[in-house]
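Beneath this line is the structure, given in structure tokens, with notes to follow.
Yeah, one chain of the complex is gone here, protein chain that is, but the others are all in their spots.
Going in written order, the chains are labelled A and B, and every chain counts its residues from 1.
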Amino acid sequence: MERVAVTGVGMVTSIGTGREEFWPSLLHGRSNVGPVESFDTRDYSVHNGAEVRNFDPERFVLKLDPYQVGRASQFAIAAARLALIDANIEIDRLDPHRVGVSMGTTSGEPREVERFDDNNVANTLEQVGSSFIRRYPCNLIAGNVAREFSFGGINVVIPTACAAGNFAIAHAFEVLRSGRADLMLAGGSDSFSRITYAGFARLGAVAPEICQPFDRHRKGMIPGEGAAVLVLEPLSKARARGVRVYAEVSGYGLSCDGHHMTAGDGEGAARAMSQALDNAGIKPDEVSYISAHGTGTPTNDRLETIAVKRVFGESAARIPISSIKSMLGHTMGAASAIEAAACALATLHDQIPPTINFSQRDPDCDLDYVPNLARDHRVHLTMNNAYAFGGNNASLIMKKCES
Amino acid sequence: MSFVVFFRPAILRKIMTNDEIRAIVKHSIARITSISPEEIADNASYKGDLKLDSLTILEIAVDTEYEFKIRILEDELSAIDTIEDTVNIVQQHLSAATSG
Partner (left out) sequence: MSRRVFITGIGLISSLGDSAAQLHAALCSERSGIARNQSFDIKGLTCQFAARVESFQAEKYLGSINLRPLNRSSRLASAAARLAINDSGWTPDALAQENVGLVLGTMFGSLRTISEFDQRILEAGPTYVSPLDFANTVISAAAGQAAIVHKLRGVNSTISTGPTSGLQAIAYASDLIRSGGAKALLAGGVEELCFQSFYNFDRAGLLCACNKSHCAIPFHPQRNGFVLGEGAALLMLEDEASISQRGAPVLAEIRGHASGFAPQTDDNDEAIEAIARTMQLALSDARVDADNIDCISASANGSIDWDRREAHAIAKVFDGHSGEVPVTAIKSLLGETLGAAGALQVASAVQAMGDGVLPGISGLTQLEHDLPLTHSTNCNQRIDADLTLVNSIGFDGQCCSLVIARYERTN
């Protein structure tokens, strides 16, 4: 079976669009969490979010009309365009039928349904017009990327909520390994949503000010938005093209708790990690860096720590594990895709991003969370964890490609 | 399947007895869990006695807030273990509202 390389990364985030902005921001611990602007939070119990500000879709959506597609699609197209440039892909030289798109999401295009509901409640449904079906369905996130670049290969959206990015990348990995495509764009995208915000606020899961994963005083997550796309292709083709390879996707593990819709139990998380290690054919102590799910909620961070210790045993204490949600907030379906891009960058540059806002150790969270400062570190193997509603767990492993 | 009457007060009186509050809470529980009010002990614990998961317990709390037009704070919510706890919190909020 073909080995699969990551040759390009592109992202739209609240701390930078494109790797030239994003990676330095990550290393410098930047964060743009602040009062939510896309809707009025006056009646909500919390008010902060990590929105993407000043995103200009016209910069990136060049073939389609940028205002005929939803925000998550705009993000996805932008991230895809940036990734294709980063991977030095000459689109005209591709066989478009052999290029596929695999994207994850939580909400699809929530603004469309919000608009529908606003009008339904106000009894002005006729103002919704006829465009909902052409703008809303979540499969359009991958569909619009394919339309922008005229790709005719497999086109899939895997909406497994907060683990979706990892699912989408794992699927692209399988598609390439089995020879069904020559190139895959894989990632995730989500736009800020009052539905998501209200829901998490109601669960008591949203922090009032900042996201402090693993910190003793952590109070919850900060909802965010964004997208990331990775260009994946067979390693043999990447080498033939002479393109720089970030890392190789070498395995993944997917499991389900089968227990509770919104609260993970840690057991399934441990299983996904173990399966990923088995799938990649590596031992736990070979992992150089873990990109945590690390949402900043009291429960997740505690259970994730327990699960990591269970899987990694004694080596858990030595393996740096950080959560970039400390900077980006929780970008939902985009999260694990952005984190995968960060793992790819970490592997290329031998540097790992920090967990910021870390000021006090929690006795229940006693691993090396790379507090506040990025670190030079030889990154050979990374593991990227993601956990979602429905007890869904996904772990993805990437390996440095020695030339 | 037993037929449960879903009782929603037409006029919400601000001054209510604990028994009245308890009856409304039990009907909330019935609506959300299909456990009939007769099967619910006056001081049942949500987790231990009724075997409810955290999401369902929160749903009952939100439904209670909605019924009584009150807002229960996060730390009050996490202190609720039994129906009696709920009744007491509701009574506190209603009394605060009437004493204005």
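What to note about this one:
Here, a contact is a pair of C-beta atoms (placed from the backbone, for glycine too) under 8 Å apart; a residue touches a chain by one contact, two chains touch by 3 or more.
Owing to the predicted nature of the structure, the values given are computational and were not obtained by experimental measurement.
Considering A:94, A:195 or A:306, the position touching the chain not shown turns out to be A:195 (whole complex). Taking the complete complex into account, A:259 is the one of A:259, A:283, A:361 or A:378 that touches the chain left out. Listed residues A:177, A:309 or A:349: the one in touch with the omitted chain is A:177.
Touch with the chain omitted from the figure is made, among A:7, A:48 or A:155, by A:155. Across the interface with the omitted chain, chain A contributes residues 1, 43-45, 97, 101, 105-106, 108, 113-114, 116-118, 120-121, 125, 128-134, 136-140, 143, 146-147, 150-161, 167, 171, 174-175, 177-178, 180, 194-196, 198-203, 254-262, 268, 271, 279, 388-392. Where chain B meets the omitted chain, the residues involved are 1, 31-34, 55-56, 58-59, 62, 65-66, 71.
Going forward, only the chains that are shown with their structure count from here on.
Work out the mean CA point of chain A and of chain B, and you get 39 Å between them.
Across the complex, chain B is touched by residues 45, 202-204, 260-263 of chain A. Note for the complex: chain B touches chain A at residues 53-55, 58, 62, 74, 77.
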